[in-house]
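If you scroll down you'll find the structure; I have some questions about it.
Take a look at chain A:
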Amino acid sequence: MVLSASLLYGLCGAALIGLGLYGFVVHRRLIRRVLAFNVIGSGIFLLFGAAAYRDPVAGSDPVPQAMIITGIVVALSATALALALIVAHARLARSDALPEDDRSGDPDEGRP
Partner candidate 1 sequence: MIASIFDLTLCLVILAAAGAATLGRDAFMAVVFYIVYGILIAMAWLRLGAIDVALAEAAIGAGLTGVLLLAALARVARKAGKEPASAASVPATTIATALAALVITIGIAYAFLTLPEPQGLQGHVAENLAASGAENPVTAVLLNFRGWDTLLESIVLLAALLGIWTLAQDEAWGGRAGLRHVTRPGSVLAQFGRILPPIGLLVGVYLVWAGSKQPGGAFQGGTVLAAVWIVTIMAGLMQAPRVADRALRAALVIGPVIFLALAVAGIFAGAFLVLPPAHAGWLILAVEAVLTLSIAATLAMLVFGPPEPEEKR
Partner candidate 2 sequence: MTALLPVLILATSLIPAVATFFIAQENAGWRNALNLGGALIKLGLILYMLIAVAGGTLYEARLEFVPGLYLLLRVDALSLLFVTLSAVLWLLTTIYAIAYFGPKPNLSRFFGFFSLCVFATTGIALSGTLVTFFIFYELLTLSTWPLVVHKQDDKSIIAGRSYLFYALPASGALLVAIIWLESATGPIEFARAADLRLLDDTSLRIIFALFVAGLGVKAALVPLHGWLPSAMAAPAPVSALLHAVAVVKAGAFGFVRIIYDVFGIALVAELRVGLPLAMLASVTIIFGSLRALQQTEIKKRLAYSTVSQVSYIVLGAALAGPYAVIGGLAHLVHQGLMKITLFFCAGIFDERAGIRRIDQLNGVGARMPFTSVCFSLGALGMIGLPPLAGFVSKIYIGIGGIQSGAPWVIGVLAASTLLNAAYFLPMLYRIWFGEAQDDSRPGERPFGIIVPAVITGLASIAVGLFAGWDLSPLAWATLIVERDYLP
């Protein structure tokens, strides 16, 4: 089997999805989770783009490209909102984790 570029990047995308999933699950700090979300997202995009590039004669399919651009913008929107929520939550809860994941002590500790 000849390793084509599309195949290589597709597998790379799959690996990124797995890596990101692992990060998303094990991290309790929400910012790290959002970062992992973005890694998974770009992994999926890469997989999608690689699949669109399998036909060397026709070149890259523009429709997935457009969808990926849309997806990137949507992911950015979600990231921005998630991060703003994390900041606002941290202001009140003094923690960068959900209450059920926050094992570092009493959640009410240190509240004004």
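Candidate selection criterion: all candidates are chains of the complex that A comes from, given by their letters.
The definition used in the following text is that a contact is a pair of C-beta atoms (placed from the backbone, for glycine too) under 8 Å apart; a residue touches a chain by one contact, two chains touch by 3 or more; residues count from 1.
As the structure is a prediction and not an experimental result, all values here were calculated from the model.
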| item | value |
| --- | --- |
| Touch-positive candidate for chain A in this complex, from 1 or 2 | 1 |
| Of chain A, residues touching candidate 1 in the complex | 2-23, 25-29, 31-32, 34-36, 38-39, 42-43, 45-47, 49-56, 58-70, 72-81, 83-88, 90-91, 93-97, 101-105, 109-110 |
